[in-house]
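Note that one protein chain is taken out, while the other chains of the complex remain in position.
After this line comes chain A, so read on.
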Amino acid sequence: MSILVYIEHAEGSIKKTSLEAISYGKALADKTAAGDVVAVALGGISDEELAKAGTAGAAKVLHVADGKLDAGVIQAHAEAVAQVFKQVGANTLVLAKSSLGDAVAARLAVKLDAGLVSNVVDLPDTSGEYKVKRSIYTGKAFAETIVSKDKKILAIKKNAVDLITDGSPAAVEKADITIGEENFAAKITSTDKAEGEILLPEADIVVSGGRGMKGPENWGMIEGLAKELGAATGCSKPVSDIGWRPHHEHVGQTGVKVAPTLYVAVGISGAIQHLAGVNSSKYIVVINKDPEAPFFKAADYGIVGDAFEVLPKLTEAIKAIK
């Protein structure tokens, strides 16, 4: 039995969530005596960067360097990973939940005749039947799930395991596969992406603003605090609905679900749909001038006060301890 980890990269670096997936694979391999963890990367990225998969626990990285895989064509990625999975004789595929990862994993489940579990929050219990704990009802509950297929695919949620950072560099090898033209039926014509920003689903700290910020012109205060904290910025649904902020910043039931170690909510009342997107956060800080705001019930720390007064002071206080 061997474990393959599908890793994604952006702007020349392996994504942090993919490094976590490698560490999950390593912990699973150690637990089940499954031997070395192999990672697979698709598209253009340097060997030097891929070797860093080793620090998170991979022994080897197989690189399919085909430039056509730079754009994340779902079908082509699924086909490439399926071929590598078979070549290495893997039994379990691990990947991080993401926009691309989710879409690729679903096709792979059928291609490989594997049992797919998504939103995995812990290592499987392999003492009897293969049992995995996953998050359901948008973070409001968990389900113990038995996988009855021999092959498994586990799409893991952020913070499912601790990131390993002290491994040795991985050996990087080219994988020799051919992907049929039929897998490129969907063509990506362009992308429109913020460069250099900390991405919301991967951030350890998130600062979000709600309607209490009164207008998009006041977002500098949210960004100022986020910058001091090294955080990504998010917003509530009404804020993205009225166009103050782009949709990919909307945190909540029908937006991005985040699981940072620290979530700071400013001027957000805490509707149940917003809480559904943040309830996997380790610590929640709420700043709201309304002491009755329901968000305080879900918070670890709170300040009742006007965001326009509190934010600049808080930003300064954080700067002061650095």
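Heads up, the rule we're going with is that a residue touches a chain if its C-beta (ideal position, glycine included) is under 8 Å from a C-beta of that chain, and two chains touch if they have at least 3 such contacts; residues count from 1.
Just so we're on the same page, contacts and distances are computed from a predicted model.
Novice: The hidden chain: which UniProt name fits, "Succinate dehydrogenase hydrophobic membrane anchor subunit", "Rieske domain-containing protein", "Electron transfer flavoprotein subunit beta" or "histidine kinase"?
Specialist: "Electron transfer flavoprotein subunit beta"
Novice: Looking at the full complex, which residue from A:23, A:55, A:92 or A:135 touches the chain that isn't shown here?
Specialist: Candidates A:23, A:55, A:92 or A:135; residue touching the omitted chain: A:135.
Novice: I'm checking contacts with the chain that's been left out. Which of A:32, A:75 or A:91 qualifies?
Specialist: Only one listed residue reaches the unshown chain, and that is A:75.
Novice: Touching the absent chain in the whole complex: find that residue among A:25, A:57, A:115 or A:267.
Specialist: The single option touching the absent chain is A:115.
Novice: Residue-wise, where is chain A in contact with the chain that is not depicted?
Specialist: 10, 71-72, 74-75, 78, 98-100, 102-107, 109-111, 114-119, 131, 133, 135-149, 185-194, 197, 199-202, 205, 229, 246-248, 253-254, 261-262, 272-273, 276, 279, 282-283, 285-286, 296-306, 309-310, 313-314, 317-318, 320-321
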